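Structure first, commentary second.
For this depiction, one protein chain was excluded, whereas all remaining protein chains were kept in their positions.
Note that the chains take the letters A, B and C in the order they are written out, and that residue 1 is the start of every chain.
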Amino acid sequence: MSVVGNTALQFSEEQAMLLDVARQFCQDKSPIANVRAQLDTETGFDAALWDEMVSLGWAGIALPESYGGSGMGIATLVPVVEAMGRAMLGTPLISSSLAAQLLLRSGNTEQKERLLPAIASGAPATLALLEDGDWGNEAVSLTLDDGGVLRGVKKYVPDATVASLFVVSVQHQGELALAVVRSDQLPANAMRANTLIDQTKRSANVDFSGVKVDENNVIKGADVGPALRDVRLLGALLVAAEATGSSAACLDTIVEYLKTRKQFGKLIGSYQALKHPTVDILTETDSARSFVYHGATLVGEDALDTDAEIACRMAKAQACQTLLYAGDRAVQFHGGMGFTYECDAQLYIRRAQWSQQQFGDAQHHRKRLASLLLD
Amino acid sequence: MSVVGNTALQFSEEQAMLLDVARQFCQDKSPIANVRAQLDTETGFDAALWDEMVSLGWAGIALPESYGGSGMGIATLVPVVEAMGRAMLGTPLISSSLAAQLLLRSGNTEQKERLLPAIASGAPATLALLEDGDWGNEAVSLTLDDGGVLRGVKKYVPDATVASLFVVSVQHQGELALAVVRSDQLPANAMRANTLIDQTKRSANVDFSGVKVDENNVIKGADVGPALRDVRLLGALLVAAEATGSSAACLDTIVEYLKTRKQFGKLIGSYQALKHPTVDILTETDSARSFVYHGATLVGEDALDTDAEIACRMAKAQACQTLLYAGDRAVQFHGGMGFTYECDAQLYIRRAQWSQQQFGDAQHHRKRLASLLLD
Amino acid sequence: MSTSEKELAEFRAEVGAWMKDNNPPDPGFLLPQTFMEVGDERQLEFLREWQHKVWAAGYLGMAWPKEYGGRGVDPVFQSIADQEMRRNRVPICFNVIGLGWAGPLINDIGTEQEKARYLKGILTAEDVWCQGFSEPEHGSDLGNAQTRAVRDGDEYIINGQKIWTTMGNFAKYMILLARTNPDAPRKYDGLSFFLSPMQLPGIETRPIRKITGEFGFTETFFTDARIPAGCLMGEEGQGWKIAMQTLQYERGAASGAAGGQAMVRVTVDDMIDQLEGVNRDGEPVLKDPVVRDQLVQAIMEEKAMILGDRRARVAALTTDYPGSLQLSNKLRLTELTRRMRQLAINLQGAEGALYVGDDEARQGGFWQRAYFNSFSATIGGGTSQVQANIVAEHILGLPK
Partner (left out) sequence: MSTSEKELAEFRAEVGAWMKDNNPPDPGFLLPQTFMEVGDERQLEFLREWQHKVWAAGYLGMAWPKEYGGRGVDPVFQSIADQEMRRNRVPICFNVIGLGWAGPLINDIGTEQEKARYLKGILTAEDVWCQGFSEPEHGSDLGNAQTRAVRDGDEYIINGQKIWTTMGNFAKYMILLARTNPDAPRKYDGLSFFLSPMQLPGIETRPIRKITGEFGFTETFFTDARIPAGCLMGEEGQGWKIAMQTLQYERGAASGAAGGQAMVRVTVDDMIDQLEGVNRDGEPVLKDPVVRDQLVQAIMEEKAMILGDRRARVAALTTDYPGSLQLSNKLRLTELTRRMRQLAINLQGAEGALYVGDDEARQGGFWQRAYFNSFSATIGGGTSQVQANIVAEHILGLPK
C-alpha cells in the first residue's frame, strides 16, 4: 500500500452550483468595505446578512432533511465556507455547523429532533471544548455533577456572544460527556469576550459554573468520544476550507498590487524576488485547495475513517501554513502600504494567525499524520 | 544567563599568519586541476604535497612541542583545515590530527612519547570508531579480549589505506577502551575501500579481527570516554572548518559564473532568482565561519567545557547545512554546465554530502544542542 | 470507437499480468530511471531488448497505424498499458525522442514516405532517435538557435553545434532545429526543422560526462555536414512552429505519443522504504520525531501533486487561475523530486557518504545517483527559475 493512500477527489454538480452561488453571494453582499465595517462591532457580522444566508439554507445544509436541513452533507458546506473565507466574511456558520454535527453524531433521536431544527433555521450554536491553549490536551476538567450542575470554564468559545446553544464537553461520573446549555441559562458575567488578533472573528471565555443542565440535555455513552474526535477533524477541515479561500483572496490582492505598483521605474511584479514567492503562494494554495476538496470527498455522515482523518489533517496542515506564508508576504510585498491598517494585507495576516490556532496547528496535525502514515 | 551564552571570538597573529600561508600554499600547490587529478587515485592525495605540508609543520601543529609538535593547539589547525577545504585538497591531515588528539587526551606519557612524534613528523594515523552508519550510537561491539586479540569491524575509517596507525575504540573487560594498531599488524584483506560520493576523500571498512594488541598499546581508564567525546567534537569542528572553506570556494565559483554567463541577453547574475539565493549562501557561509572561529577560540588542550561543546556542535550544524545548500545551488545555477562532471559544482555538491555525514549531521547536533541550551 | 468499461478492465488485467510475468530480473547493474541516464552499451542493449519485447507483445505504439508497426486501437489502451508499466515498475521504454517526439510528429504531419521510413524502427527500438534543439550559448533560449542550414542543390549543408543531445552517440536520427534564414525579421521565422541522419561525414558527437560520473549526453558538432534536402520537414521557416508542436506530445498517448514508460517513477514510498534498518541514536530513524515531521511534509507534497491532477479535471474547481495546476506541474514535481532525493541521502546517516560502486551503498547508491540526476529535470526543459517566470507571467499575469 502506498503511503500516499486514498486520492479520491469528487465534486458534484450540486457542490459546483453551491460554490458558484456562495462566491457570487459573498461578492455581492459582503465586499471588503462591509467586512471592515464589522471589525469593531460586538458580534462581528451583519445579522441581516446572516438571515439571508439562513434563508438560502446554509445553516442546515449539512443536516439531514429529517432535522430541518438540506441533507447535502459536509461536502456541500465546504465550498460555502471556502467562499466565505475568500470574502473574509465572518458569521457563526462554522461554529454553528460543528455544534450541529456534534449533536447529530452523538445525541439521541429526541435530542436531535428537539435541537437541530432550530440550528438549521438559523439560531446560532457553538462548541465549548478548550480549557487551555493546548489542542493536544484532550482532558476535560469541567464537571457535570450528579445533580446536573456544571462547574468550570471553557476558553476561546467561538461566537459565544451570539450563540443560543452551547455544546459543552464535560466530565460526568468519570466519563466524557456532553452538556447542552442554552444561552439564557448562563449567569450574568459568565462570558468574557476575547480580544482576537483576527478582528473578523469573535470568541469568549465562558464560565459555566452553576448552570443546571436538564437530564435530556446531557449526552453520554460510547458515541461521545468518537463524535468529538470527528467533529474536531471536521473543524480542522472547515477552517482549512475557509483559510484556503482567504489564501486565494490574499493571492489576488498581491497579484493586483504587483501588476500596478511601480518602483525604480518598473512594475514591481517584474522583480523575481516578488514574482517567485507569489508563484509559491499560488502553488501552495493549489495544494491546500486539493486537500480541502479531497477531504470534502471523504467525509460523510458516518464516523470518519482513517482516510478521512488523514485528509482532514493534511488539509488543515497545508491550508494554515499556506495562509501564514501568504499573509506574511502580502504585508511585505505591499511595502509601506502593507504596514497600514488600511491595506487589506492586514486582514489576511491576522486571519492566518487565527486559523493556524483553530483545531490544532500544522505541527499538531503532522505529528498525528506521522503516526497514521509511518507506524 | 542568556541562551546565546559565550560569544568569544579571538584570532591571534599566529593564526592569521597560518591562514594566510595555508591559503597561499593551497592556491599555489593545489589548483583545482591537481585536485581533479587525484579523484581516481588510490590514496586521493599527492604524497609529495603531503611531505611539503609536513615540512611546514602542519601534521604536528596542534601537538605539544614535547611530542614533536609546534604546541599551537587546535586553534591554529582550524585555519589550515579551512584553507584546505577551500582548495578541496584531500590529505590525511584531519584524521591524523584527530587520532593524535585522542592519544594526547587519553594515553599515558610512555604512549604519547612513543606514538605522537611519528604522527607529528608525517606518518598518517586515523581513528576507527563507527560500526554502523549511526553517529548517535556510541555503543562499541568490537572487542579486545583478555588475550589482547581484537574481534570486529570498523566502518568508514577515514584514510585507512594510508594510515600507519589506527586508534580503535574497543570493548575491553566490559569497559570502553582504545587499542592502537599498526597497519603492519592488519591481516591481508582486512581492508575494503569504500566508494565515496566525495571523490576527494578516502575511507575503508577495516576488519581488525585477529590482530593481537600489545599491552602497551591499550588505553583504558576513566579518561577514555571523555577523550573520545572531545575528539568527536573536535572532529565536528574540523569538518565544519573544512566545509566552510568549501562553501566559500563554492560561492566564488557561483559568483564568477553569474558575472559572466548570459541568458536571454542578460548576465544571469542580474536575475534576482539567482542573485538572492547567492546572497543567502554568502550570509550562511559568514555564519558558518563565525561559528568555526568561535569554536577555535574555545577549544584548548584541556577537556572541552560546555561552551566549547556548544560551539563545536553549532559550527558543524551550520557549516554542513550551508555547504549542502551551496553545493545544490551551484549545480542548479550553472544550468546545463552544472550537470556535467567537468563543472566544479560537482566537487562541492559531493563534498557537501560527505561533510554532512561526518561526526553527526546537522540534526544530530541540534538535538544535542537542545539539551544543552533548553533543559 | 467506443470501448466498454469491461473491455478496458480485461485489457488492464491482461497487460498487467504480462508485465508482471515479463518484468526482467535485476541485471546486476543499476538501470536508468530516465532515458537521459543511458550511459553505456550494456544499459542500451538491455533496454533495446526490453522495448522490442514490449512492442512485440503489442503494448507499444498501440494507437499508431497498423501499417507502420502500430495496432491502430484507441489511445486509451496505450494509456492503460503505460499505467501498468509504471505500476509494475518495469524498465523504461528508452527510445523516448522517437516514441514521444519525432514519431507522433511524423504521424501527424509527415509524408507517407516519412511514415514508412521512420515509424516502425522507432517502435522496435532498432532506430534510436535524438534531439538537437539546445545550443551551448542559448541554454533556455531555443528561439535563438544559431546552427546554420544552407541549401545547396539537393542537400543542406549544416554547420554548428548542439548540446545535451541525449543518446547522441547511439542515435541513428536527430530531430534538428537549424537556421535557414539568418536575416528573417523575427528570429523565430528563420528556423527550419529536419529529420537528420546522424551517421554522416561532418557529424561528430562528443560524450558529456555527467555529474553522476556516467556518460549520458553528447555534444554534437556539425562541420559542413551534408544532409539530403528531403530531410527538411514541412517548409523552410516553419521550424519554430514544428518544434513547438513537438513539445506538445510530451503529455502521452492521448496526444499522439507512442506510449511506453519514459521514466521510472520514484515515490516517497520508495524513499521511506529505503530507510529500513537505518538507525539514528540507536533507534529506527523512522521513530525520530523531527525526521517524521520532514517525511510527513514530503508525503503531503507528493499527495498534493496527485490530488492536483485529480482536481485539474474538475472544471468548477479550476476557475481561479485556469491552467495553474498543469503549468506549474513541471516546476513542482521536479523541485519536489530534487528535495526528496537530497533528504533521502541525508537520512541514511554515515552510509549517505557512499556511492554507486560500493557494495554496502544503500540500494546500490540509487539515491545518491538519483539526487544528482534530478538536476537534469530542474535544469533541462527550462530551469526551475524560468519555469517560475512562466507560471508567474502566463497564469498570474505578472509583468515580464
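Details
The rule is simple: contacts are C-beta pairs under 8 Å (C-beta built on N, C-alpha and C of every residue); 3 or more make two chains touch, one makes a residue touch a chain.
Keep in mind it's a predicted model, so treat the numbers as computed, not measured.
Residue in contact with the omitted chain (choice from B:151, B:229 or B:275): B:275. Screening A:37, A:273 or A:303 against the full complex identifies A:273 as the residue touching the chain left out.
Summary of contacts with the chain left out: across A:133, A:147 or A:174, the touching residue is A:133.
Chain B meets the missing chain through residues 2-5, 7-11, 15-16, 19-20, 248, 255, 258-259, 266-267, 269-270, 272, 275-276, 278-279, 282-283, 286-287, 289-291, 293-294, 314, 317-318, 363, 366-367, 369-370, 373-374.
Touching the omitted chain from chain A are residues 130, 132-137, 139, 155-156, 192, 194-198, 201, 203, 205, 262-264, 271, 273-274, 324, 328, 331-332, 335-336, 338-343, 345-346, 349, 353-354, 356-358, 361, 363-364, 367. Chain C meets the missing chain through residues 288-290, 293.
In this text, only the chains that are shown with their structure count from here on.
Among the other chains, the CA centroid farthest from that of chain B is the one of A. Rounded to a whole number, the gap between the C-alpha centres of chain A and chain C is 44 angstrom.
Annotation for chain C: residues 385, 388-389 touch two or more other chains.
Multi-chain contact residues of chain A, defined as those touching 2 or more other chains: 272, 276.
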